[in-house]
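Missing here: one protein chain of the complex. Every other protein chain is in place.
For subunit A:
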Amino acid sequence: MIVELGHYALVLTFALTLIQSTVPLWGAVREDDRLMAIAPPVSIAMFFLVLISFAALTIAYVTSDFSVVNVWENSHSAKPMLFKITGVWGNHEGSLLLWVLILVFFGALVAYFGSNMPSPLRAATLAVQGWVTAGFVLFMLATSNPFNRIPSAPIEGNDLNPILQDIGLAIHPPLLYVGYVGFSITFSFAVAALILGRIDAAWARWVRPWTLLAWAFLTLGIAMGSYWAYYELGWGGWWFWDPVENASFMPWLAGTALLHSAIVMEKRDALKVWTVLLAIFTFSLSLLGTFLVRSGVLTSVHAFATDPARGVFILVLLCLFIGGSLSLYAWRAPLLKQGGLFSPISREGALVLNNLFLSAATAAVLVGTLYPLALDAITGEKISVGEPFFNLTFGPLMVPLLMAIPFGPVLAWKRGDLLAAAERLYAGFGIAILAVLFTFWLWGMERVLAPIGVGLGVWVMAGAICEIWTRVKPREVGLKRAFERLKGLPGAAWGTATAHFGVGVTVLGIVTASAFQDEYVQTMKPGDTVNLSGYAVTFDGVAPRRGANFIEDVGHFTVRQSGVVIAEMEPSKRLYTARQFPTTEAGIHTVGFSQIYLSMGEGRPNGAIDVRVYFKPLVTLIWIGCVIMAIGAVFSMADRRLRVGAPKPSAKRSPQPSATPAE
């Protein structure tokens, strides 16, 4: 009964999307207030309907209702409650329902908070959002209905894929989806602006909080997925340039570019056409990501069960949305007037540089991800484009970008002075050079690139601190006054500095963890000890243990540093009984920002076992940096000039307390 209710709510949602995608838009074009006024209540109604639908599926999972195909395929009565709930989106149909739920949630937010927007813009935006929702709800109803029943209900379910039974992966998809789908709002805004043929700095101010929100969640989602792969897959790697990873990384790159170009548009009324195009691209890449992951094209090489109808359906949706919006862009973009001239050496110039590099990097990842698929489709030849390709293309693009990051925020708008900017940064540059020398001293001269990489990371971090420092000027004004200034800095300034600092932290983590990791692969007998990076790791033995829905062999290892026991680690090999599915649980011990990582392979009859031990220096900085970036986005969002739902801000609010040339 409840399940049917959920299904019915979804069908009803589809009916509403049809109203939503047409009536308000007609109203916006005709400037008919009554037609436009339909959009917000319909948005909110859709949100509640999908919420009912989602709740119905969740109840089916919680009560282990195996008469629902989806529950039977992906759940098990012995599964812990947490994973019964997260299992709702641990599969194709359920994750799509979550996708749609977030989509309509964002629509409802715009409807609720958007009262200060001009009503044609709001109506048109919600209408475009309605198209996207219509497409996805139809997709679900036609090919991926989570509410399908089995005539005779089985007694027990198939269990969720065990590698997904993990708290990390439980929250990874929602974070990622909020990111993906958040960009749909930016997309809807862009398309609405194109339809109405009007766009101005205020548009950018409405769009930026949404972009920031989406970007922050996408950052966290990617970081979460990366950390999950790191500890759950047992390979010790945190990024594989796997197409599925690239699928989330491309919208992130484009979204980062969008964030920056929207600043130029908001402050200087320039780069309008480009910003609109980026908004379209970013969401298109999100859709492409969904397509790649959901259609099964990526797994075709491995011949796993997929449903071609789904792939074709998403492909059609993809073509409609991307093709349609780009055609609209080609037709309407000339209407958008450009404004705000600037010289190449200026804040705008720096942001354009940022956009160029980020777009080129996006293109590189796109080519690397799609080329094998295209080649397979056209010639049938199967190739793989792996890490070397991305290192060779993506790496060189990032280096100049990272070098330029600290310059951006200290350059003045319109016309900047590179020399004056450099003066603000000399301290940061000094620290970076010291970091390079220190790395050489610590690890010797064998590796040249790695210390430079370390320097680059430190440079970006130090640059962010320099920026805040020069805004506050504690030496000139004294500590007390400096503290007041610090408090008075606008949220956006804090956001920029924090996010940039986070980038530096991540870069530092990536460089040290990849270049200076110590790895050891060996068959160990009980009592054997391996030494790496100053730690002695002793294998004590293996013992069986029983979990809720799995049995496991737990290895016991003792870690000593100069003879003193500092940790005991218990990596294990699990067998999930329902699916007879083995997994490796890595043992991880964190020392400062570094980690010792242990994973076990196959056991031998004599009690020996294959062991892989890593020492990964500063590896946690990779994810900590991502969290810092996301915090930066939150600071930026909290800027009163951008606050969602705040009364319409006056164009140039609050002159800044500090006498920087920046604002």
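Observations, loosely collected:
By definition in this document, a residue touches a chain if its C-beta (ideal position, glycine included) is under 8 Å from a C-beta of that chain, and two chains touch if they have at least 3 such contacts; residues count from 1.
Heads up, the rule we're going with is that contacts and distances are computed from a predicted model.
Missing chain, UniProt protein name: "Cytochrome c-type biogenesis protein CcmE", from among "ABC transporter permease", "Ferredoxin", "Xanthine dehydrogenase YagR molybdenum-binding subunit" or "Cytochrome c-type biogenesis protein CcmE".
When you scan A:Q20, A:T219, A:S325 or A:T583 for touch with the missing chain, the hit is A:T583. The chain not shown here is touched by just one of A:L141, A:I171 or A:V244, and that residue is A:V244.
Note that of A:S384, A:N531, A:Q561 or A:T590, the residue touching the chain absent from this view is A:S384.
Touch with the chain omitted from the figure is made, among A:D417, A:D553 or A:D610, by A:D610. Seen across the whole complex, the unshown chain contacts subunit A at 72, 90-92, 150, 154-156, 158, 161, 163-164, 233-235, 244, 296, 299, 301-306, 356, 360-361, 363-364, 367-368, 371-372, 381-386, 388-389, 392-393, 396-397, 521-523, 573, 578, 580, 582-584, 599-602, 604, 608, 610-612.
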